[in-house]
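Take a look at the following structure, please.
Complex shown without one protein chain; remaining protein chains in place.
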Amino acid sequence: MQPFEPVIVAFCCHYCAYTAADMAGSQRLCYPPNVKIVRVPCSGKVDAIHIMTAFQKGVDGVYVAGCLDGDCHFKNGNIRASKRVVYVRRLLEEIGIEPERLEMVKISAGMGERFARIAGQFTEKIRKLGPNPVKRAESPAA
Amino acid sequence: MITAERKPLEEIINCVKPFERILLVGCNECVTVCAAGGRKEVGIVSSALQMAFLKQGKNLQIKEHTLERQCDPEYVEELSTMITGVDAVVSMACGCGVQEVARRFKTVPVFPAVNTKFMGASERQGIWAERCQGCGDCLLGVTGGICPIARCSKQLLNGPCGGSGSGKCEISPDVDCAWHLIWERLKALGLQDRYEQIIPAKDWRTGRGGGPRKIIREDLAE
Partner (left out) sequence: MTQLTQRFQTREKVLVVGGGIGGMRAALDLAESGKNVVLIDTSNAIGGLMTQLDRTFPTNNCDLCTLSPTMSEENRKRRIHLMPLTRLTGLEGQAGHFTATLVSEPRHIDMSLCTACGQCQRSFPERVNFNPGLDHRAPTCMRYPQLTPQAFSISGASDEEFKKLAHCCPAGAIRPDQTQQQTQMHVASVVLATGADIFDPAQLDYLAYGKDPDVVTSLEYERIVSASGPTKGELVRPSDGRAPKKVAWIQCVGSRGLQKGEASYCSSVCCMFALKEAIVTRERFGDDIETTIFYTDMRTFGKNYEDYLNRGREQYGVRLIRSRPHSIVRQPGDQGLRIAHCLGNESALQEELFDMVVLSTGFCIPKETREMADQLGIALNRHGFVETGQFNPVATSKEGIYVCGMLESPKDIAETMIQASAAACRAASHLPNAAAGSKDENQVYPPELDVSSEAPKVGIFICSCGENIGGLVDVKALAAQAAALPDVTLSEVLDHGCSREAMETIRQAIESRTINRVVIGGCSPRTHEIRFQETLRKAGLNKYLLEIANLRDQTTWVHHDHPAQAAEKAGLLIKAAVSAVKAARALEDQSLPINRDVLVVGGGVSGMTAALRLAGQGFKIYLAERMSVLGGVAALVHRTIEGGDIQAFVRELIQKTMEHKNIQVMTNAFIVDHSGMPGMFKTGLQAGPQMFYRQISHGAVIMATGAMPSRPGHYLLDEHAAVMTQLDADALLEEKPDTVSGWDNVVMVQCVGSRCEENTNCSRLCCQSAVKNALRIVQINPKARIFVLYRDMRTYGFYEDYYRQAREKGVIFIQYDKDTPPRAAASGAHVEITFTDPILARLVSVEADAVLLSTGFVNEDENTEDLAAIFNLARTTGGYLLEDHIKLRPADLAKPGFFVAGTAHAPKNIKESLAQAEAAAARVICLLAKEKINIGAAVAKVDSSKCAGCLICVRACPFDIPYINTDGYSQIDPARCHGCGVCASECPAKAIQLTRFEDNQILAKLNGLLERMVA
């Protein structure tokens, strides 16, 4: 059996987190390839349904990455996103999916190093949690 | 507006456990406004249910649809094209909507996905509070626009009880004393005298005392 490689989606706001990811690139800071970035204009744009759909489709972990507190290009989109993440974590818990699989993180545009570090830490955490139970049940043979 | 809150997912899951294909129906009126059963919540609950069953290796088929208003038969009729092949309906409307769907589709079980709570107002984004109990005989004209039936824990009609302190009700410091509010409001209106007028005992036959109620507008009714 192949070792478990988690699939992780990071919703990144254009102004901070996505820029930080580019910054990590220009500094050649390695992080696990498990992390796939979906660009959104603001972390406040990430809908609860987008997160739920990702889990339903078998993602092992999701994090929403917005600007630092007080730095949101749109004033408070990151704060709304944080609250929404708490809400969706509760939903996940209700249906027996570890809420730790979803996280809100805050990164400023200049923090390439932080981006890479978070990507690494989150991937490790999910690796320990094992596959998304939805996926696990889906293909018991795998 | 009628307010509602989503039921714990576990309860909904238990209801639909025996079924393979369900129709999840939202309502674009009150429950949308109070963010309990609109198109968006339908999407979220649908996704949560599917995941919950996928975990157990079961692929629950869900059709999603949100009606303009679930408490009117003409709108409910829209479901007739979708109902075929469905084992059960889960309604995210208030109790009125659930019953309207159940009345129209006699052979398909209908389950509520929300708990209907009260008639209320939106205090600010994300917070709703009870304002009316539908007693059928409105007193607001004499109580300064604040309802003692809905907002006094004891439904007192003539002034606060001894449990009122610093403007709060004794049952919780989060609950305003309705009679305190009434007094402040009458004062602001210069109608302190009104406070002295005794409100006679209420005739509850206009409320639930007379059994299920009905309104008939002769000019409109066919």
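What to note about this one:
First chain written, first letter: the chains are A and B, and each begins at residue 1.
By definition in this document, a residue touches a chain if its C-beta (ideal position, glycine included) is under 8 Å from a C-beta of that chain, and two chains touch if they have at least 3 such contacts.
For clarity, every value in this text was computed on a predicted model and none was experimentally measured.
Shown as candidates are A:61, A:77 or A:133; the residue that touches the absent chain is A:77. Remark: the residues of subunit B touching the chain excluded from display are 28-29, 32-33, 35, 38-41, 43, 66, 122, 124-125.
Residues touching the missing chain, restricted to subunit A, are 5, 7, 9, 14, 16, 18-19, 21-22, 24-34, 36-42, 44-50, 53-54, 57-59, 70-77, 80, 84, 108-110, 116, 135, 138 (touch as defined at the top).
As a working rule, only the chains that are shown with their structure count from here on.
Touching subunit A in their complex are the following residues of subunit B: 8-10, 13, 40, 43-44, 47-48, 50-52, 54-57. Of all the residues in subunit A, the ones that touch subunit B in their complex are 47-49, 52-53, 55-56, 91, 94-97, 133-134, 136-138, 140.
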